[in-house]
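For this depiction, one protein chain was excluded, whereas all remaining protein chains were kept in their positions.
Take a look at subunit A:
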Amino acid sequence: MSNNASGGSSPFLETPLSPSSANNVESRIPRFNVNGNVAIGEEKEHQILSLQYKLNTIQNEFEIERLQMQRQLNSVDKKYRTTIDELEHALNDTKFLHETNSSLNEELDSLRKDYEELRASRETDFKDLKRQLEDKTQEVDDLKLNYENEISVINSELQNARIASENDKAMLKRYEEQVSSQSLEIRNLNSVILEKDAEISNLKTSGMMNFQQNDTTEELTAINRLFQDQVKFTKQLEEANIKQANELKKLRNVNESYNFYKIENDKLQNRINTFEKLEKNYQDSQLKIVNLESKLAAWDIVDTDQESHMDLDMNNIQNPVDVIRNWKLLKKENLMLIDENSKVTLSSNNLKILNDELAMERNQLLDLNNNYEQNLINMKKLNHELEQQKLLSFEECKLLRKQLDEFDNFVNEAQGEKSKDGNNENYKDLVDEYKNKTEDLTNELKRINEEQRQQNQQQSQTNKKRKTNDSSSLTYYSQRINELQLENSSLVRDVAKKETVITHLEAKLKQLAELKEKKIRILQLRDGPLLKDQFIKRKELELLKAENNDLLSRSGADMIPKSVYETLNFELKKQEDEIFKSTKKFMRLKEIFNKKSLEFIDVVNSLLGFKLEFQQDNKVKIYSCFKPSNYLMVDLVKNTLVSNLNREDVIADWDELLKVWIEDRGQIPCFLATITLRLWEISDMNK
């Protein structure tokens, strides 16, 4: 083909030419002979070429479009994947959040419940304690008030008693003084009386003597008067004495009352002392109460858990002794329960063992029952065989009888005339008799067999029924129960073994956890830049490996493995990522450039007073900061300068300035500076 297509000829070419090549040859031949045909051929060729060109262009367009579409598809696919990834992330996040939220809610609920319960119990405890405290404080206040009242009463009494005693003392002193003075007076008077008595006696003696000697009336009257006076005086004295005695009596009474008050006072003092002691004791007891209350609070804290578990009535517990008593009671009860529990477990174990033994015995019994049933079946089989043998023997008997009859006939024929009729008849009778007997016996045997059979049938039917109803189900269930019990016991043993294993494992786990507690975990985010990079590299490597394997193992030369396409696709994606990154970088650089250029323009504007605006057609618009409405337009290509500042109302001598600074001196900056100054002057003037 290649030879033909290239136009080369080979003398050894055996294959015929292809139609196209043949046509070409044919079309080539008349091209030199017939002009019309040549023109048509050329036209056709042109048409073909144009069509081929069109086809090529369409194919190219198609390819381009296909590539574009593929690119779009890739980008869309990428976007789709990224969105799916994002969606997955978001879903995972929401799921995780939802889970955490639900778990947190649950925790919160449980905590809230616990908190509510705790708070309720605390509140009740607190209320109880508060109530108790209030009662105690009330009691304390009452006692305080009572004590204070008593103390005040006692104090007032004491003061009164003191005052009274002081008064009494003063009175006593006065009375003592009076008594002493009066006793002195009495003494004096007594002495006077004694003197007077002595005088009287003297006078009596002297009177007697004088009476005898000088009995004058005057003296007697004077003496009588004196006596009367003396009597009066003594009467007065006696009255005064009686009065004093009364007063003395009163004073003695007062003294006695004073002593009584004194004693009372002492007693009250003692009582006050005892009250003081009691007050001290009361304060100590209050302190003790506070301490005990704090201890009680601690007891309450300890007992709150116990309270929930045990049915202890907190109202019954007044002091720790009650708690200890309860605790002791509970301990005793617990010990008793433990004993009972151990006994019960022992008995249950014994019961289990007995149950197992019973199950085994039951199994043995069932086996025996089965054997018995089997024996019965065997016996029945034997019976049946015997019946069959009996029937066979009957048949044999019949045959023998037949043979006997035949033999008798034959004997009769042989004997002929020789035999006698009498003997034959006897023989016949005997045979008949025998026959009848045997028939009777056979009938009887048949009947008996029939009856036995019927009985057996009935029995078997009843047995069958019972078996179907009772024995089969019972045996089945008992067997099943036994099996299940045995299985249960084995499972219980297994469970016990497993439990011990579990406890061992838990202990080990705990130990391991304790060991591990000190350890540290090093963590990283799953989708970090490093891991992403590593993931891409791994994927690339895997794809390349797959491609390599496929290429090495491919059989047909025309086949291109799928892995090649996948690798190319992956590379394309990588390139797209690179492009994306570079685009991003370019955008950022552009942003920075724009920012910097804006800064530059701002700086120029602020320093030179002109704002520069770069146009796309290589033109620069220059706005002065003093006249932003007007501008200068510089064309950098044509090298021209146009402005709308050259008006009369703005810069009147524009042309002159332009001539001086640009044309003559060639100094654009100076020209711009002049314009700036002019514009500033105008704006200043306007202001």
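Heads up, the rule we're going with is that a residue touches a chain if its C-beta (ideal position, glycine included) is under 8 Å from a C-beta of that chain, and two chains touch if they have at least 3 such contacts; residues count from 1.
In this text, contacts and distances are computed from a predicted model.
A.B. asks: Refer to UniProt and select, among "Charged multivesicular body protein 6", "N(6)-L-threonylcarbamoyladenine synthase", "Ribosomal RNA-processing protein 42" or "HORMA domain-containing protein", the name of the complex member that is left out.
C.D. replies: Looking only at the record, the undisplayed chain corresponds to "HORMA domain-containing protein".
A.B. asks: Among A:V321, A:L523 or A:M685, exactly one should touch the missing chain; which is it?
C.D. replies: A:L523
A.B. asks: Identify the residue among A:M69, A:A198, A:L441 or A:L531 that touches the chain left out of the display.
C.D. replies: Final answer for the missing-chain contact: A:L531.
A.B. asks: List the subunit A residues touching the unshown chain?
C.D. replies: Against the left-out chain, subunit A lists 92, 96, 516-531, 533-534, 585, 588-589, 591-592.
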